[in-house]
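Below is one structure; the comments refer to it alone.
In this view, the complex is presented without one of its protein chains, the others remaining in place.
Chain IDs A and B follow the sequence of writing; residue 1 opens each chain.
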Amino acid sequence: MNKIVDKEYFSENVIRLEIEAPRIAKARRAGHFVIVKIGEKGERIPLTIASANPEKGTITLVIQRVGVSSRRITELNIGDEITDLVGPLGEATHIEKVGTVLACGGGVGVAPLLPIVEALKKAGNRVVTIIAARTKDLIILEDQIARYSDEVIVMTDDGSYGKKGLVTDGMKEVMEREKVDQSVVIGPAIMMKFAALTTKEYNVPTVASLNTIMVDGTGMCGACRITVGGKTKFVCVDGPEFDAHQVDFDEMLLRLNGYKEIEKKAEQEYLQSKEKK
Amino acid sequence: MQKLETTYLGLPIKNPIVVGSSGLTTTIGGIKKLANAGAAAIVLKSVFEEEIKAEANQTIGQQLGVDENNLEFFDYYDYQVKNDVLDNYVALIREAKENVDIPIIASINCSSYSEWVAFANKIEDAGADGIELNIFKLPFDAKTEADVIEKVYFDIVRKVKERLRIPVAIKLAPYFTNLGNVINRLSHSGADGLVLFNRFTSIDYDIENDQVVTGKVYSGADDYVNTLRWISVTSTDAGCDLIASTGVHDYRTLVKMILAGASSVQIVSAIYKEGPELITAMLNELKAWMERRNVHSISEFKGRLSQGRSANPEVFERVQFMRYFSGYKG
Partner (left out) sequence: MAVTKEFLKSEREQSWRVDIRKLLKNKERTALTRVHMGEVAPAVRVKSNIEVNSGLTQDEAVNESRRCLDCPDPTCITGCPVEINIPKFIKRIEQGDFLKAAQVLKETSALPAVCGRVCPQEKQCEAKCFYQLKMKKEPVAIGHLERFAADYERESGQISVPGIADSNGIKVAVIGSGPAGLTFAGDMAKLGYDVTVFEALHEIGGVLKYGIPEFRLPNNIVDVEINNLREMGVKFENNFIVGRTASFADLKEEGFEAFFTGSGAGLPRFMNIPGENYIGVLSSNEYLTRVNLMDAANPTTDTPVVSGKNVAVIGGGNTAMDSVRTAKRLGADRAMIIYRRSMEEMPARVEEVKHAQEEGIEFLNLCNPVEYFADETGRVNKVRVQKMELGAPDDSGRRRPVPMEGSEYDIEVDTVVVSVGVSPNPLIPSALPQLKTTRWGTIVVDEEKLQTSMPEMFAGGDIVRGGATVILAMGDGRNAAAAMHTYLQEKLNS
């Protein structure tokens, strides 16, 4: 049950896992996520389903090591089992032919962006994709994204790969030179905030896929609540995608800090305990 | 060319006719008709705290299970009703702003402001141009002193103004011990406008069936006189816009209110009776009057017959019918 059948390192801290999950693979659409828990004492965390293979009965997750739970998962190997895996959760991405779509992925946000880009291209859109990260090492899935994009622009903060600059620089360049009908942005919250502000200036309708703290992921607890257009919404059941121009990103950023110190401390302890071994 | 511009709560409006909070201003269709007929601003139908509590109460009465087994489920149900009502209201404000280009004023009818704090900000975020507070506690409680009741109003104005950037109006009822004093002080308290006066539903008796019934629903054309008196008495020294309400049925009352010192009027009953076309008609008749009387702007005749500018100010304060009126010839 939920065995890992394949594992690949995109970089030291970004790992791809392919997991047996026939029911989830069959029901999954682009945009859906799962809740994963490792071990009896593990935490429940949300991870976007990067892709699914219904014939094989597997789903693929791309995970960045940012804390204890993501480390636990990525330390598993082929043949190990995921203790608890539930999904598919969230609302699927709404895909339609609009014309030209500007897809922007920041860091590991490129992984959930990939299936959306694929679906948008297959629906007949012209797809311009910007993938951005702080540095070359964190750029992932460039070839895969290129397969479904009419154009790929790579941006790194430090210029170590592709163009030097922020994702918003790349976005402005595209929107200046051509008409963009829709934008999709996925990445760290702060990136999505500024991406949304950028597209607002050009009046481009924009969808963001949000990543908040979650506990159950099924709408039960409200830990993932955000404010969209003045109303409270739960990312796990109403999202994860929302109209980026209506999302209160400042509130979302505030709430994301809720457990920052605890998480940092836990990660330090975890790494120390690994070193002792 | 007559200029009809004036102000409402300090906001510039294109003429002095504002549609008051009522069933006329509860749908986009209704609001658009009024705007097309020439209304200069719209006050949306009030959100009634009383209605929300009544609905929540009724639900609890119907749904409370045996041994109150679901009491915990319904204990804060009024908050749910309130949030639903407010979500719909915010949607109405947004839609109204998208469909007409005249100021949209939200209206809340409540007895305690604190529970409405959050909502005021949502109203502002939704794009409302102003907010009208209807705070009324009929002094049924014989134990509460007049000054305690009055203090509530001032507290509320202060608290609301602390939180909002949009202008705030208070709709008053004429039931204060020292009405002129209250109007004057409130107008300097930070409120951006005072609406004089709120008109209440009244009770009446059916003497054939020994029943208490609702009194007449609409104002009559003569009901304006109380408003006229008090506007004329307070407008000169007022610290904010005064808006006349009750009994404005034709251009004559409209003109009278402006002569008394009002910057604009709210109309409801007359539109119920004669439709939005009444607004167009009144504006035309107002222009015709202004042309006849050779005035070119609202500010030119606003307050011209107010007490503050009158040579015989005592006339405004005469309240008893005296010899002059009895026909007695001494």
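Heads up, the rule we're going with is that a contact is a pair of C-beta atoms (placed from the backbone, for glycine too) under 8 Å apart; a residue touches a chain by one contact, two chains touch by 3 or more.
Since the model is a prediction, treat every value here as computed from it, not as a measurement.
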* With the full complex in mind, choose from A:V5, A:V98, A:L197 or A:A223 the residue touching the hidden chain. => A:A223
* Structure fact -> Only one of A:R16, A:K37, A:R126 or A:K193 touches the unshown chain, namely A:K37
* To do: Based on the whole complex, identify which of B:S114, B:N209, B:N294 or B:N312 touches the chain you can't see.
  => B:S114
* **Where the unshown chain meets subunit A, residue by residue** => 23-24, 27, 37, 41-44, 68-69, 72, 83-89, 215-216, 218-223, 225, 227, 232, 237, 251, 254-255, 257-259, 262-263, 266
* Asked: In the full complex, which residues of subunit B touch the absent chain?
  -> 53, 57-58, 60-77, 79-80, 83, 86, 111-115, 117-118, 121, 151-152, 155-156
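As a working rule, only the chains that are shown with their structure count from here on.
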* Calculate how many whole Å lie between the centre of subunit A and the centre of subunit B, each centre taken as the average of the chain's C-alpha atoms. => 52
* Once bound in the complex, which stretches of subunit B touch subunit A? -> 87, 90, 122, 125-126
* Structure fact -> In their shared complex, subunit B is touched by residues of subunit A numbered 230-231
